[in-house]
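Worksheet: the structure to be examined is printed underneath.
The other protein chains are all here in position, but one chain of the complex has been omitted.
Which chain is which? They are A and B, in the order written, and residues in each are numbered from 1.
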Amino acid sequence: MPPSTSSDLTLSVNGEKYALTVDHRTTLLDALRERLDLTGTKKGCDQGQCGACTVLVDGRRKVACLHLAVAAEGREITTIEGVAEGERLHPVQQAFLDLDGFQCGYCTPGQICSAIAVIEEHAAGWPSAVTGDVRPEAGPPPLTPEEIRERMSGNLCRCGAYVSIVQAVARAAQETNGAAA
Amino acid sequence: MREFGYQRAYDVSGAVALLDGDREARFLGGGTNLVDLMKTGVERPARLVDVTELPLNRVEETADGGLRIGATVTNSDLAAHPEIRRRYPALTQAVLAGASGQLRNMATVGGNLLQRTRCGYFTDVNSPCNKRVPGSGCPAIEGEHHNHAVLGASDHCVATHPSDMGVALAAFDARVSYETAAGPGELPLTDLYLPVGETPHLETALPPGALITGVTLPATATAAHSRYRKVRERASYAFAIGSVAAALDVRDGHVHDVRLAFGAVASRPWRARTAERVLTGAPADAGNFAAAADAELTAARPLPHNGYKVTLMRNLVVAVLSELAEEAAR
(Lines give C-alpha, C1' and ligand atoms only; values in the text may rest on other atoms or scores of the structure.)
Protein backbone atom coordinates (compact mmCIF):
# COMPACT_ATOMS: atom_id res chain seq x y z
CA MET A 1 0.00 0.00 0.00
CA PRO A 2 1.46 3.35 -0.91
CA PRO A 3 2.09 5.59 2.08
CA SER A 4 -0.35 8.38 2.84
CA THR A 5 0.80 11.64 1.35
CA SER A 6 -1.02 13.87 3.81
CA SER A 7 -1.41 14.02 7.58
CA ASP A 8 -3.76 15.44 10.17
CA LEU A 9 -1.78 17.43 12.64
CA THR A 10 -1.82 20.27 15.12
CA LEU A 11 0.50 23.21 14.71
CA SER A 12 1.24 25.40 17.69
CA VAL A 13 1.88 28.95 16.49
CA ASN A 14 2.21 32.02 18.69
CA GLY A 15 0.57 30.09 21.53
CA GLU A 16 -2.45 29.05 19.48
CA LYS A 17 -3.24 25.53 18.35
CA TYR A 18 -4.30 24.97 14.78
CA ALA A 19 -5.65 21.61 13.61
CA LEU A 20 -5.25 21.01 9.91
CA THR A 21 -4.64 18.40 7.26
CA VAL A 22 -1.48 19.01 5.30
CA ASP A 23 -0.15 17.67 2.06
CA HIS A 24 3.31 16.45 3.10
CA ARG A 25 4.82 18.71 0.46
CA THR A 26 3.55 21.76 2.30
CA THR A 27 6.35 23.65 3.97
CA LEU A 28 5.90 25.35 7.30
CA LEU A 29 6.16 28.60 5.34
CA ASP A 30 3.26 27.76 3.06
CA ALA A 31 1.21 26.37 5.93
CA LEU A 32 1.62 29.66 7.80
CA ARG A 33 0.88 31.84 4.78
CA GLU A 34 -1.69 29.85 2.86
CA ARG A 35 -3.47 27.85 5.55
CA LEU A 36 -3.25 29.90 8.75
CA ASP A 37 -3.34 33.34 7.05
CA LEU A 38 -0.23 34.33 8.96
CA THR A 39 1.33 36.18 6.05
CA GLY A 40 3.87 38.14 8.07
CA THR A 41 6.41 35.41 7.35
CA LYS A 42 7.69 36.15 3.86
CA LYS A 43 8.69 33.98 0.92
CA GLY A 44 11.73 35.52 -0.73
CA CYS A 45 13.46 32.59 -2.39
CA ASP A 46 11.81 29.40 -1.08
CA GLN A 47 15.27 27.81 -1.05
CA GLY A 48 16.91 28.83 2.22
CA GLN A 49 19.00 31.43 0.46
CA CYS A 50 17.54 34.71 1.75
CA GLY A 51 16.19 34.39 5.30
CA ALA A 52 12.92 36.25 4.65
CA CYS A 53 10.96 33.32 6.10
CA THR A 54 12.84 33.18 9.40
CA VAL A 55 10.67 32.07 12.32
CA LEU A 56 11.46 30.75 15.78
CA VAL A 57 10.93 27.02 16.24
CA ASP A 58 11.20 25.97 19.87
CA GLY A 59 13.01 29.27 20.39
CA ARG A 60 15.58 28.72 17.63
CA ARG A 61 15.58 30.75 14.42
CA LYS A 62 14.98 28.61 11.35
CA VAL A 63 13.97 29.13 7.75
CA ALA A 64 10.36 28.05 7.35
CA CYS A 65 10.77 27.38 3.63
CA LEU A 66 12.95 24.31 4.21
CA HIS A 67 10.95 23.07 7.19
CA LEU A 68 8.17 20.68 6.25
CA ALA A 69 4.94 21.51 8.03
CA VAL A 70 4.42 17.87 8.94
CA ALA A 71 7.78 17.87 10.71
CA ALA A 72 6.76 20.92 12.76
CA GLU A 73 4.10 19.07 14.76
CA GLY A 74 4.83 19.17 18.46
CA ARG A 75 7.05 22.22 18.16
CA GLU A 76 6.29 25.74 19.37
CA ILE A 77 6.47 28.19 16.50
CA THR A 78 6.76 31.93 16.91
CA THR A 79 6.26 34.21 13.93
CA ILE A 80 6.52 37.96 13.52
CA GLU A 81 2.85 38.18 14.49
CA GLY A 82 3.72 36.72 17.88
CA VAL A 83 6.73 38.69 19.06
CA ALA A 84 5.04 41.87 20.33
CA GLU A 85 3.32 41.95 23.69
CA GLY A 86 -0.11 43.07 22.68
CA GLU A 87 0.17 46.64 21.45
CA ARG A 88 3.69 47.00 22.81
CA LEU A 89 6.28 46.27 20.17
CA HIS A 90 9.21 44.00 20.91
CA PRO A 91 12.35 46.10 21.51
CA VAL A 92 13.74 44.82 18.19
CA GLN A 93 10.59 45.87 16.33
CA GLN A 94 10.63 49.27 17.97
CA ALA A 95 14.29 49.79 17.11
CA PHE A 96 13.69 48.81 13.46
CA LEU A 97 10.80 51.30 13.32
CA ASP A 98 12.65 54.16 15.01
CA LEU A 99 15.95 53.75 13.15
CA ASP A 100 14.38 52.95 9.76
CA GLY A 101 15.85 49.46 9.64
CA PHE A 102 13.93 48.64 6.45
CA GLN A 103 12.69 50.10 3.22
CA CYS A 104 10.32 47.88 1.26
CA GLY A 105 9.66 45.86 4.41
CA TYR A 106 9.63 42.46 2.77
CA CYS A 107 12.72 41.05 4.47
CA THR A 108 11.81 42.82 7.71
CA PRO A 109 9.85 40.14 9.60
CA GLY A 110 12.68 37.69 8.92
CA GLN A 111 15.31 40.22 9.95
CA ILE A 112 13.43 40.91 13.19
CA CYS A 113 12.90 37.25 14.09
CA SER A 114 16.54 36.60 13.29
CA ALA A 115 17.69 39.56 15.39
CA ILE A 116 15.67 38.40 18.39
CA ALA A 117 17.46 35.06 18.16
CA VAL A 118 20.85 36.68 17.59
CA ILE A 119 20.51 38.59 20.85
CA GLU A 120 19.63 35.35 22.66
CA GLU A 121 22.38 33.32 20.99
CA HIS A 122 24.89 35.95 21.96
CA ALA A 123 23.60 36.05 25.51
CA ALA A 124 24.05 32.27 25.61
CA GLY A 125 27.73 32.76 24.79
CA TRP A 126 27.70 31.39 21.25
CA PRO A 127 30.71 32.47 19.18
CA SER A 128 30.43 33.44 15.52
CA ALA A 129 32.64 33.18 12.43
CA VAL A 130 34.24 36.54 13.25
CA THR A 131 34.89 35.73 16.91
CA GLY A 132 38.65 35.90 17.32
CA ASP A 133 39.02 33.21 19.96
CA VAL A 134 36.26 30.63 20.11
CA ARG A 135 37.59 28.78 23.17
CA PRO A 136 35.16 28.96 26.10
CA GLU A 137 37.93 30.37 28.29
CA ALA A 138 38.00 33.46 26.06
CA GLY A 139 34.51 34.36 27.21
CA PRO A 140 31.70 35.68 25.06
CA PRO A 141 32.72 38.20 22.41
CA PRO A 142 31.35 41.74 22.70
CA LEU A 143 28.42 42.27 20.35
CA THR A 144 30.25 44.64 18.02
CA PRO A 145 28.78 45.82 14.70
CA GLU A 146 31.07 43.26 13.04
CA GLU A 147 29.59 40.46 15.19
CA ILE A 148 26.05 41.64 14.44
CA ARG A 149 26.73 41.76 10.70
CA GLU A 150 28.13 38.23 10.65
CA ARG A 151 25.30 36.81 12.76
CA MET A 152 22.65 38.57 10.65
CA SER A 153 24.18 37.59 7.31
CA GLY A 154 21.58 34.91 6.66
CA ASN A 155 19.02 37.65 6.13
CA LEU A 156 19.44 39.38 2.79
CA CYS A 157 18.04 42.88 2.31
CA ARG A 158 18.01 44.00 -1.29
CA CYS A 159 17.07 47.58 -0.41
CA GLY A 160 20.40 47.73 1.40
CA ALA A 161 19.04 48.71 4.81
CA TYR A 162 21.88 46.84 6.51
CA VAL A 163 23.43 49.90 8.13
CA SER A 164 20.33 50.84 10.07
CA ILE A 165 19.45 47.21 10.77
CA VAL A 166 22.80 46.78 12.52
CA GLN A 167 22.14 49.92 14.55
CA ALA A 168 18.68 48.67 15.45
CA VAL A 169 19.96 45.27 16.57
CA ALA A 170 22.66 46.95 18.65
CA ARG A 171 20.14 49.21 20.33
CA ALA A 172 17.72 46.38 21.03
CA ALA A 173 20.53 44.21 22.42
CA GLN A 174 21.59 47.03 24.68
CA GLU A 175 18.03 47.45 25.92
CA THR A 176 17.50 43.73 26.33
CA ASN A 177 20.63 42.76 28.19
CA GLY A 178 23.15 45.56 27.87
CA ALA A 179 25.07 43.49 25.36
CA ALA A 180 25.94 45.78 22.49
CA ALA A 181 29.50 46.98 22.35
CA MET B 1 7.77 18.06 -5.97
CA ARG B 2 6.03 14.70 -6.10
CA GLU B 3 3.75 13.51 -3.30
CA PHE B 4 5.47 11.51 -0.60
CA GLY B 5 4.85 9.62 2.58
CA TYR B 6 6.24 10.81 5.88
CA GLN B 7 7.14 8.84 8.98
CA ARG B 8 8.89 9.89 12.13
CA ALA B 9 11.36 7.51 13.78
CA TYR B 10 12.13 7.52 17.48
CA ASP B 11 15.02 5.08 17.72
CA VAL B 12 17.87 4.06 15.47
CA SER B 13 16.79 0.54 14.68
CA GLY B 14 13.28 1.81 14.06
CA ALA B 15 14.59 4.38 11.61
CA VAL B 16 16.59 1.79 9.69
CA ALA B 17 13.61 -0.54 9.68
CA LEU B 18 11.27 2.20 8.43
CA LEU B 19 13.60 3.07 5.59
CA ASP B 20 13.94 -0.62 4.84
CA GLY B 21 16.59 -0.10 2.18
CA ASP B 22 13.93 1.47 -0.03
CA ARG B 23 15.79 3.28 -2.83
CA GLU B 24 12.92 5.72 -3.17
CA ALA B 25 13.00 6.66 0.53
CA ARG B 26 15.26 9.17 2.25
CA PHE B 27 16.14 9.99 5.83
CA LEU B 28 15.09 13.55 6.66
CA GLY B 29 17.30 15.45 9.05
CA GLY B 30 17.32 19.23 9.13
CA GLY B 31 16.10 19.23 5.55
CA THR B 32 18.25 22.18 4.56
CA ASN B 33 19.63 20.37 1.55
CA LEU B 34 17.11 17.59 0.91
CA VAL B 35 13.99 19.77 0.92
CA ASP B 36 15.70 22.27 -1.37
CA LEU B 37 16.67 19.46 -3.76
CA MET B 38 13.10 18.17 -3.68
CA LYS B 39 11.87 21.63 -4.67
CA THR B 40 14.27 21.80 -7.60
CA GLY B 41 13.39 18.25 -8.63
CA VAL B 42 16.87 16.84 -8.13
CA GLU B 43 15.51 14.53 -5.42
CA ARG B 44 12.10 12.92 -5.86
CA PRO B 45 11.66 10.59 -2.90
CA ALA B 46 8.42 8.65 -2.43
CA ARG B 47 8.87 8.50 1.32
CA LEU B 48 10.71 10.39 4.04
CA VAL B 49 11.77 8.98 7.40
CA ASP B 50 12.24 11.88 9.82
CA VAL B 51 15.22 11.14 12.06
CA THR B 52 15.37 14.43 13.96
CA GLU B 53 13.78 12.86 17.07
CA LEU B 54 16.37 10.09 17.35
CA PRO B 55 18.33 10.13 20.62
CA LEU B 56 21.52 11.06 18.77
CA ASN B 57 21.65 14.70 19.78
CA ARG B 58 24.49 14.62 22.28
CA VAL B 59 28.23 15.21 22.27
CA GLU B 60 29.81 12.68 24.60
CA GLU B 61 33.25 11.84 25.98
CA THR B 62 34.77 8.61 24.62
CA ALA B 63 36.83 6.18 26.69
CA ASP B 64 40.09 7.32 25.09
CA GLY B 65 39.45 10.99 25.75
CA GLY B 66 37.99 11.85 22.36
CA LEU B 67 34.46 13.02 21.60
CA ARG B 68 31.53 11.28 19.99
CA ILE B 69 29.11 13.57 18.20
CA GLY B 70 25.60 12.27 17.61
CA ALA B 71 24.33 12.44 14.05
CA THR B 72 21.38 14.69 14.89
CA VAL B 73 23.40 17.24 16.82
CA THR B 74 22.68 20.48 15.01
CA ASN B 75 25.49 22.52 13.53
CA SER B 76 24.71 25.29 16.01
CA ASP B 77 24.91 23.02 19.05
CA LEU B 78 28.11 21.46 17.78
CA ALA B 79 29.77 24.83 17.21
CA ALA B 80 28.71 26.15 20.61
CA HIS B 81 29.74 23.04 22.54
CA PRO B 82 32.44 23.99 25.10
CA GLU B 83 34.51 20.83 24.58
CA ILE B 84 34.50 21.24 20.79
CA ARG B 85 35.56 24.86 21.17
CA ARG B 86 38.28 23.92 23.65
CA ARG B 87 39.72 20.79 22.04
CA TYR B 88 38.88 21.25 18.34
CA PRO B 89 38.48 25.01 17.78
CA ALA B 90 38.89 24.64 14.00
CA LEU B 91 35.77 22.48 13.98
CA THR B 92 33.75 25.22 15.65
CA GLN B 93 35.21 27.75 13.22
CA ALA B 94 34.43 25.54 10.24
CA VAL B 95 30.83 25.02 11.28
CA LEU B 96 30.36 28.72 11.97
CA ALA B 97 31.83 29.57 8.56
CA GLY B 98 29.05 27.61 6.87
CA ALA B 99 25.59 28.76 5.84
CA SER B 100 23.69 31.06 8.23
CA GLY B 101 22.50 31.05 11.82
CA GLN B 102 19.09 29.83 10.74
CA LEU B 103 20.44 26.99 8.63
CA ARG B 104 22.92 25.93 11.31
CA ASN B 105 20.00 25.63 13.75
CA MET B 106 18.37 23.14 11.39
CA ALA B 107 21.26 21.27 9.79
CA THR B 108 22.60 18.16 11.47
CA VAL B 109 26.02 16.54 11.52
CA GLY B 110 24.86 13.47 9.63
CA GLY B 111 23.10 15.53 7.00
CA ASN B 112 26.06 17.86 6.63
CA LEU B 113 28.31 14.96 5.63
CA LEU B 114 25.78 13.66 3.12
CA GLN B 115 24.88 17.01 1.54
CA ARG B 116 25.17 17.18 -2.20
CA THR B 117 27.34 19.38 -4.34
CA ARG B 118 26.13 22.88 -5.14
CA CYS B 119 27.42 22.65 -8.72
CA GLY B 120 24.91 24.71 -10.72
CA TYR B 121 24.61 22.02 -13.37
CA PHE B 122 23.78 19.40 -10.73
CA THR B 123 21.04 21.58 -9.20
CA ASP B 124 19.46 22.45 -12.56
CA VAL B 125 17.44 19.44 -13.69
CA ASN B 126 17.34 20.78 -17.24
CA SER B 127 21.09 20.50 -17.50
CA PRO B 128 23.14 17.39 -18.25
CA CYS B 129 25.04 16.08 -15.22
CA ASN B 130 26.79 12.77 -14.77
CA LYS B 131 26.19 12.87 -11.04
CA ARG B 132 22.44 13.32 -11.40
CA VAL B 133 21.91 11.41 -14.65
CA PRO B 134 24.82 9.03 -15.24
CA GLY B 135 26.13 9.25 -18.77
CA SER B 136 24.47 12.58 -19.59
CA GLY B 137 27.76 14.49 -19.58
CA CYS B 138 29.51 17.15 -17.56
CA PRO B 139 28.91 20.66 -18.93
CA ALA B 140 31.14 22.23 -16.27
CA ILE B 141 34.32 21.06 -17.96
CA GLU B 142 33.66 23.16 -21.07
CA GLY B 143 31.41 25.63 -19.29
CA GLU B 144 31.28 27.39 -15.95
CA HIS B 145 33.79 25.87 -13.54
CA HIS B 146 35.55 28.69 -11.79
CA ASN B 147 34.51 27.20 -8.46
CA HIS B 148 34.99 23.55 -9.36
CA ALA B 149 37.50 20.92 -8.29
CA VAL B 150 41.22 20.97 -8.96
CA LEU B 151 42.05 17.82 -6.99
CA GLY B 152 40.76 14.28 -7.42
CA ALA B 153 38.26 15.13 -10.14
CA SER B 154 37.78 13.21 -13.37
CA ASP B 155 36.64 13.75 -16.94
CA HIS B 156 33.19 12.78 -15.74
CA CYS B 157 32.68 15.20 -12.89
CA VAL B 158 34.50 18.20 -11.42
CA ALA B 159 32.03 19.06 -8.68
CA THR B 160 33.20 19.93 -5.19
CA HIS B 161 31.88 18.83 -1.82
CA PRO B 162 30.41 21.91 -0.15
CA SER B 163 30.88 21.03 3.53
CA ASP B 164 33.01 23.20 5.80
CA MET B 165 32.46 20.97 8.81
CA GLY B 166 33.72 17.95 6.92
CA VAL B 167 37.05 19.64 6.22
CA ALA B 168 37.78 20.08 9.90
CA LEU B 169 36.55 16.56 10.65
CA ALA B 170 38.83 15.17 7.95
CA ALA B 171 41.81 16.97 9.46
CA PHE B 172 41.07 15.49 12.88
CA ASP B 173 40.82 11.84 11.74
CA ALA B 174 37.11 11.63 12.44
CA ARG B 175 35.41 8.27 12.09
CA VAL B 176 31.84 7.91 10.90
CA SER B 177 29.57 5.34 12.50
CA TYR B 178 26.41 4.05 10.93
CA GLU B 179 23.65 1.55 11.44
CA THR B 180 22.21 -0.91 8.97
CA ALA B 181 19.66 -3.68 9.26
CA ALA B 182 22.64 -6.02 9.52
CA GLY B 183 24.15 -4.06 12.40
CA PRO B 184 26.45 -1.15 13.03
CA GLY B 185 29.55 -0.18 11.09
CA GLU B 186 32.27 2.43 11.09
CA LEU B 187 34.73 3.95 8.65
CA PRO B 188 37.19 6.85 8.54
CA LEU B 189 35.58 10.03 7.29
CA THR B 190 38.23 10.25 4.57
CA ASP B 191 36.97 6.89 3.28
CA LEU B 192 33.30 7.87 3.42
CA TYR B 193 33.48 9.47 -0.02
CA LEU B 194 34.18 7.36 -3.07
CA PRO B 195 36.69 8.44 -5.71
CA VAL B 196 34.92 10.22 -8.58
CA GLY B 197 36.29 8.19 -11.48
CA GLU B 198 33.68 7.18 -13.99
CA THR B 199 30.92 6.94 -11.39
CA PRO B 200 30.32 10.37 -9.89
CA HIS B 201 26.76 9.36 -9.04
CA LEU B 202 28.12 6.87 -6.50
CA GLU B 203 29.12 9.22 -3.72
CA THR B 204 29.62 7.34 -0.47
CA ALA B 205 30.84 4.00 0.77
CA LEU B 206 27.84 3.59 3.09
CA PRO B 207 25.92 0.36 2.60
CA PRO B 208 22.44 0.84 1.08
CA GLY B 209 19.90 1.92 3.67
CA ALA B 210 22.54 2.87 6.21
CA LEU B 211 21.88 5.64 8.72
CA ILE B 212 24.79 7.73 9.95
CA THR B 213 24.56 7.65 13.74
CA GLY B 214 27.54 9.73 14.73
CA VAL B 215 31.06 10.95 14.25
CA THR B 216 33.93 10.12 16.62
CA LEU B 217 36.86 12.43 17.10
CA PRO B 218 39.95 10.73 18.53
CA ALA B 219 41.87 12.49 21.28
CA THR B 220 44.63 14.63 19.90
CA ALA B 221 46.40 17.45 21.68
CA THR B 222 47.39 19.02 18.35
CA ALA B 223 43.76 19.80 17.52
CA ALA B 224 43.59 22.34 20.33
CA HIS B 225 45.98 24.47 18.24
CA SER B 226 43.92 24.58 15.13
CA ARG B 227 42.28 27.01 12.78
CA TYR B 228 39.84 27.09 9.88
CA ARG B 229 40.05 29.75 7.21
CA LYS B 230 37.52 30.04 4.44
CA VAL B 231 37.60 32.24 1.37
CA ARG B 232 34.36 32.98 -0.45
CA GLU B 233 32.84 35.50 -2.82
CA ARG B 234 30.90 37.25 -0.07
CA ALA B 235 32.14 37.93 3.44
CA SER B 236 29.51 35.55 4.79
CA TYR B 237 26.63 33.26 3.76
CA ALA B 238 28.38 31.79 0.74
CA PHE B 239 30.05 28.52 -0.11
CA ALA B 240 33.82 28.39 -0.08
CA ILE B 241 36.02 28.86 -3.12
CA GLY B 242 38.82 27.49 -0.97
CA SER B 243 39.31 26.64 2.68
CA VAL B 244 41.89 25.15 4.98
CA ALA B 245 41.60 23.34 8.30
CA ALA B 246 44.96 23.14 10.00
CA ALA B 247 46.35 22.01 13.34
CA LEU B 248 49.98 22.46 14.27
CA ASP B 249 52.24 21.31 17.07
CA VAL B 250 55.65 22.98 16.97
CA ARG B 251 58.45 21.84 19.26
CA ASP B 252 61.88 23.48 19.27
CA GLY B 253 61.01 25.31 16.08
CA HIS B 254 60.20 22.08 14.25
CA VAL B 255 56.90 20.61 13.20
CA HIS B 256 56.13 17.80 15.60
CA ASP B 257 52.63 17.15 14.35
CA VAL B 258 50.50 18.75 11.67
CA ARG B 259 47.01 18.15 10.30
CA LEU B 260 45.88 19.74 7.07
CA ALA B 261 42.69 19.44 5.07
CA PHE B 262 41.36 21.46 2.14
CA GLY B 263 37.80 22.41 1.28
CA ALA B 264 36.13 23.41 -2.00
CA VAL B 265 38.84 21.86 -4.13
CA ALA B 266 37.67 18.27 -4.50
CA SER B 267 34.63 16.01 -4.46
CA ARG B 268 35.35 15.36 -0.81
CA PRO B 269 37.05 17.10 2.09
CA TRP B 270 40.68 16.76 1.00
CA ARG B 271 43.07 15.50 3.63
CA ALA B 272 46.48 16.86 2.62
CA ARG B 273 48.61 13.92 3.73
CA THR B 274 51.42 14.64 1.29
CA ALA B 275 51.84 18.10 2.72
CA GLU B 276 51.72 16.69 6.25
CA ARG B 277 54.50 14.19 5.42
CA VAL B 278 56.69 16.93 3.93
CA LEU B 279 56.25 19.11 6.96
CA THR B 280 56.57 16.63 9.79
CA GLY B 281 59.98 17.13 11.37
CA ALA B 282 60.82 20.15 9.23
CA PRO B 283 61.53 23.64 10.57
CA ALA B 284 58.25 25.49 11.02
CA ASP B 285 58.77 28.36 8.63
CA ALA B 286 56.92 29.90 5.71
CA GLY B 287 59.26 28.37 3.15
CA ASN B 288 58.52 24.87 4.34
CA PHE B 289 54.80 25.60 4.62
CA ALA B 290 54.85 26.69 0.98
CA ALA B 291 56.89 23.68 -0.07
CA ALA B 292 54.45 21.38 1.68
CA ALA B 293 51.49 23.04 -0.03
CA ASP B 294 53.25 22.77 -3.38
CA ALA B 295 53.91 19.08 -2.79
CA GLU B 296 50.23 18.48 -2.14
CA LEU B 297 49.14 20.62 -5.07
CA THR B 298 51.37 18.90 -7.64
CA ALA B 299 48.38 16.59 -7.99
CA ALA B 300 46.16 19.51 -8.99
CA ARG B 301 44.64 19.38 -12.47
CA PRO B 302 43.09 22.79 -12.92
CA LEU B 303 40.69 23.65 -15.73
CA PRO B 304 41.01 26.90 -17.71
CA HIS B 305 39.15 29.02 -15.16
CA ASN B 306 39.90 27.53 -11.75
CA GLY B 307 43.68 27.54 -11.73
CA TYR B 308 43.62 30.36 -9.20
CA LYS B 309 42.62 27.77 -6.62
CA VAL B 310 46.10 26.32 -6.68
CA THR B 311 47.55 29.72 -5.79
CA LEU B 312 44.79 30.34 -3.28
CA MET B 313 45.33 27.05 -1.47
CA ARG B 314 49.08 27.55 -1.36
CA ASN B 315 48.64 31.03 0.08
CA LEU B 316 46.04 29.85 2.56
CA VAL B 317 48.25 27.02 3.82
CA VAL B 318 51.15 29.40 4.34
CA ALA B 319 48.96 32.03 6.01
CA VAL B 320 47.16 29.68 8.37
CA LEU B 321 50.20 27.61 9.36
CA SER B 322 52.23 30.78 9.86
CA GLU B 323 49.58 32.16 12.19
CA LEU B 324 49.48 28.91 14.15
CA ALA B 325 53.27 28.80 14.37
CA GLU B 326 53.38 32.40 15.59
CA GLU B 327 50.82 31.66 18.26
CA ALA B 328 52.76 28.60 19.37
CA ALA B 329 55.90 30.71 19.66
CA ARG B 330 54.19 33.24 21.92
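Basically, contacts are C-beta pairs under 8 Å (C-beta built on N, C-alpha and C of every residue); 3 or more make two chains touch, one makes a residue touch a chain.
Just so it is clear, contacts and distances are computed from a predicted model.
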Per UniProt, and picking from "FtsW/RodA/SpoVE family cell cycle protein", "Xanthine dehydrogenase family protein molybdopterin-binding subunit", "Hydrogenase maturation factor HypA" or "Universal stress protein", the hidden chain is "Xanthine dehydrogenase family protein molybdopterin-binding subunit"
Of A:G105, A:G125 or A:P142, which residue touches the hidden chain? A:G105
For a quick check of understanding: of B:Y6, B:Y237, B:F262 or B:F289, which residue touches the chain that isn't displayed? B:Y237
Could you pull out which residues of chain B are in touch with the chain that's been left out? 1-3, 40-41, 118, 120-121, 123-124, 126-127, 139, 142-144, 146, 231-239, 241-242, 306, 308, 311-312, 315-316, 318-319
Extract the touching residues of chain A with respect to the undisplayed chain. 23, 25-26, 30, 33-34, 37-47, 49-50, 52, 79-81, 84, 89, 93-94, 96-100, 102-109, 112, 130, 145, 148-150, 152-166
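Simple rule for what comes next: only the chains that are shown with their structure count from here on.
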In the complex, chain A touches chain B at residues 2-5, 7, 23-25, 27, 46-48, 51, 54, 57, 60-63, 66-68, 70-71, 114, 117-118, 121, 124-129, 131, 134-137, 149-156
Can you tell me which positions in chain B touch chain A when the two form their complex? 1, 3-8, 28, 30-32, 35-36, 39-40, 46-48, 50, 52, 76, 79-80, 82, 85-86, 89, 92-93, 96-97, 99-103, 105-106, 234-237
